[in-house]
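Below: one structure, written as structure tokens.
The complex appears here minus one protein chain, its other protein chains still in place.
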Amino acid sequence: MSFRERLQAWRYNLIPDHLVGEILTKRWTDNAIPFLVLVATVAAFGTSIPGFFKPFSLQESTRQLGEFSIVVTGLTVVMLGGGIDLSVGSIFALATFAAVSGFFIFELPVWAAFLMAIGTGIAFGALNGYLIGFRRLRAFLTTLVTFIIGRAVFDILVVNYGAAIQTSSASSDVWDFIGDGSIYRISIPVLTALALAIITHIALTRSRPGWHVLAVGGSRRSAHNAGIKVKQTVFMTYVYSGFCASLAGFLIACRLSGAGPGTGLNMEILALTAAVVGGNSLGGGRGSVVKGLMGAIIVLVMNNGLIRLGYGTGTNQMVIGLMLAIAVIIDIRWLKNRHKVLNEVYVAPVYLKMGETQSAVPGSASPYALNNAISKTDYIGLGALEGPEDVILDRDDHLYCGTRHGEIIRYFAPDYSRSEVFAHIGGFPLGLAFDRDGNLISCVGAMGLYSISPDREVKRLSAETRRSWTSVQDDARLRDPNDLDIAPDGRIYFTDSTKRYDAHDWALDSIENRATGRLLVYDPKTGETKTLLDGYRYMNGVCMAHDGKSLFFAESWACRVHRYWLEGPKAGTAECVIKDMPGYPDNINRASDGTYWMAWLGMRTPSFDLSLRHPGFRKRMTRRLPQDDWLFPNINTGGVVKFDETGRIIGTLGDLTGQSHPMVTSMREHKGHLFIGGILNNRVGRLRLEGADEGWTGPLSYWGERA
Amino acid sequence: MDTKKGFDLFILNQERIVLAITAVIFVVASFGLPGFLTPDNLVAVVRSVSVLGILALGMAVVIIGRGIDLSAVAVMAMSVAWYLQMLNAGWSEAGALALVLSGVILIGLVNGFLVAYAEVPAIFVTLASASFVFGYVRSQIITADAVPVPNGHWLQSLGAVQFLDVPVEVFIFATFALIVFLFLRFTKWGRYVYFAGDNPVAARNAGMPVRPMLVLRYTISAILSFIAGLLTAASLHSMNTRVVNSTLFYDIVLVAVIGGIGLSGGKGGVRNVLIGAALTGILLNTMTIIDIPLIYQNLIKSTILLAAIIIDGVLNPRDEQTAQQGDI
Partner (left out) sequence: MKKCLKMLLAAAMLSTGLAAPSLHAADDPNPAAYAAALKGKRVLLVPMAMGFDLAQGWSAILKREVDAFGGVFETRDPNWSVEAGAQAITEAISSETKPDVLIVMSPDLNSYSKLMKKAQAEGIYVVLVDNPANFKADAYVGGDWTQLGRLEAEAVVKGCGPNSSKKIGLVQGDQVNATSLYQYAGIMEVLEKKYPDFKVVAKPDSNWDATTSRNVTTTMLQQTPDICGIIDFWDGDATGAAAAIREAGKQDSVFLVTTGGGEKTADCDKIADGTYGAVVMTELAQETHNMVAIIKYLLQSGQKPGTASPLIYTLMKATTKENLRPDSCWDLKALQADAEGK
């Protein structure tokens, strides 16, 4: 290895470039900008205000923050649901008045005053919700009007009952504790705000009503068409906002023990600013409670900090205006360009030096020498099929294959001219296998492992495995389940080709060439899926050895076949049995003579092999060139390879015309015929195998005579 | 725009409902309130809403183009405050006016640019610019909340100008209403405002200069705000910047929207602004004549507004399938 290549290998294989892309796919990176602003704000004011971080100072000065963030949390929920609530200031004021009047005028106990405040807020919120949710009025205009109404009612109440409140002598320890107390140096409003934020966050992200809110905000029409009760959902968001505003109102009532004409004035603008600075989008669909909280902290720290530092009227507004503009512009540009950035940085190629291979040139003496053996086959479903990745035959000789349209098609024996849709899956069925009871098990691209019973009932077996501790990306999800086979004990061994790309982006995975393929096992007894092996370059076909004690699996981009031992002294380990093939292996299946068939989805080319030694080149290629101009692995010529238990290559079948079966992804032997499928082909080919066992079938080989 | 609707006079929409309410109040007040139906009082009604009306005209142009301009009040108050401050500091009339006018146009351009080219939602852009304009002028340029008009300045005399016993503000309001009407109705770009408001993507695909038009609309709104501010200063002989913290913005939006201009854009015109202004003016005038305290006036006003939008909601319910996403 030259020094240059060694350098490349270190640079690209040791520095985890791919994490950048993976981090960027995380939803929480949305929060990066508001979070940075938050840190900068707190740091700036924390250092310029003496004693800012003193526990006592923080405990006292964060009371208002607690109340304010409660209001912002409510507003965030409304905004997530696609609405807006300008009336929060009025609700806040009315709730404050309700609490204060209940406590001081009617001299009720604190809990009754609390209920009065919350009741007021919920009633007001329900009015908003009824008008906007059920009557379908426009949120902005409606809450604008209810805001004015609420304010007017509040002013009237304060005028008429203000004196009575002021002259009352009611007092209560509970009331004072809520207003002035703290637990572990954290004031009650902050505790309440935190509790509310956590509950709201969990409700939004982990509960059905929360999902409904997000769905309605994301696309009201789609939510409606999906059967979500849009009106009720919208109604509830306003009730919730009313509840939050009144909760905050109650807290300030306890803190100030009074309500004046200025209570809650201009709060709506401040709350809206906070929600927006935090990164919640207006019109719904994007945002979170955390964003709302961050916005609330930024706005209030800024606001109070500037006042605290003695800056005059206006400085505040100027800074907040600038900050809002910058935050929103960055946020919008980021949102708009994020996928572009992601496209640019996501593909992070690694260095690989492919081994020297034997020739596949026709006529060369190598066992890989290609020929024209599969250029003439009997076509099944020519033109009617699209993308039969895998083919399989049952005991009654019927042929099954998946299609790009998300269906499994059955062709009827004996002439395979008649067909029907056997089952509709929804995803692209790839690998297929029959279990002992005749259920058809399939790896469905990007979805998981599915089982289709003989009477066509589709059932999901597995869609996830255990998440590994060190992964940034959620590798519990199966992104590209590819092929499977079933052990005699019924356990299903299957591959997940890559953790980094969805099934349809397999070509990107080939360019990146990162080893993220996995071998998994699904245990039908427990219903659990476990990861057995990890770190292979596009793990593809799986085939149980004839004795059922080991299995073969293909590692496509490394052009290797490995054997994984289920039993015996090497149980749980894998060893490479074939390496440096001239083609990229795909599915592997049993042959009637005790050997194995392996499909080649394409052939190595010197140019692509060379590019694998130049990760920098591939990286530049994906960034600078349109996808049409990229250098891909050659998938225009494939073939079928036969090998035995020891990994010795017996022979190769090819299609030099490139017309019948240029790319082969699977083949099945059945009663003296070989059925050939290709993921990019529009037919299944049937080839007569001279001298093969006419009675041998897959189900017989696996499960014996019909029980 | 929709000829079919034009012929069917019995379809009630928000505009007609508000018009009907206005008419009812007008008739009741005419009979019930002595001194209401006098020329002087009617002039006073129009006059009381003329500044609001001019602001609402600018807002209407923006709203029809599917936007909103929260910075109108800030631009109105702060531009004039800055102007007066310069005059008080001894600037020449032309210099001060030129500087302020370019400042106002700059704000409009920045608003429009950020909405059109940076694609930031209008409500955020203008919320931010309102805050910034107020903050910058208040903290860096002027020292007190209120700035007086210098003695002997033409603004002082403008407030007293009358033609045919009608104060000049009324004429100015009428003139701008006419100009905006002509612009929206008969100029190519005016018609484009509707198309761009109705379906910006389609308008852009059809080859209209959607983005430059957006910038134009915010600039128009800013200039109208400045003119409204000048009128305010002319009549009060000072400009109190506290108005930025008041609910004036909501009043502007209500005047623009209550008459039937949809916040989702593409609908309405100057007529709707006039109806909205008429309702507001008559309501306030009658309530002041009856001597209802302000806080009750607010309650009555907002309740009537609520009734209007509820009736509209009942008569013209929105449909889940046709509602626009993000239309708040």
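Read from first to last, the chains carry the letters A and B; within each, the first residue is number 1.
The criterion applied here is as follows: a residue touches a chain if its C-beta (ideal position, glycine included) is under 8 Å from a C-beta of that chain, and two chains touch if they have at least 3 such contacts.
Since we're looking at a predicted model, the values are computed, not measured.
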Hidden partner chain, touching residue among A:263, A:288 or A:697: A:263
Contact residue for the chain not shown (choose from A:18, A:63 or A:220): A:63
Residue of B:148, B:265 or B:313 touching the missing chain in the full complex: B:148
Positions on chain A contacted by the hidden chain, ascending: 49-51, 54, 56-57, 59-61, 63-64, 155, 158-159, 162, 165-167, 179-180, 252, 255-267, 303-304, 307-308, 310-314, 316
Residues of chain B in contact with the chain not shown: 35, 38, 40-41, 44, 47-48, 51, 138, 143-146, 148, 151, 159-160, 167, 232, 235-238, 240-243, 245-246, 284-285, 288-289, 291, 293-295
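Convention: only the chains that are shown with their structure count from here on.
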Between chain A and chain B, centroid-to-centroid distance (C-alpha), Å: 46
Complex contacts: residues of chain B adjacent to chain A: 114, 118-121, 123-125, 127-140, 145, 245, 247, 250, 253-254, 257, 263-264, 295-296, 298-299, 301-303, 305-306, 309-310, 312-314, 317-318, 320-321, 323, 325-328
Touching residues on chain A, where the partner in the complex is chain B: 82-84, 131, 135-142, 144-149, 151-153, 155-156, 159, 219-221, 224, 230, 266, 269, 272-273, 276, 282-284, 311-322, 324-325, 328-329, 332-333, 336
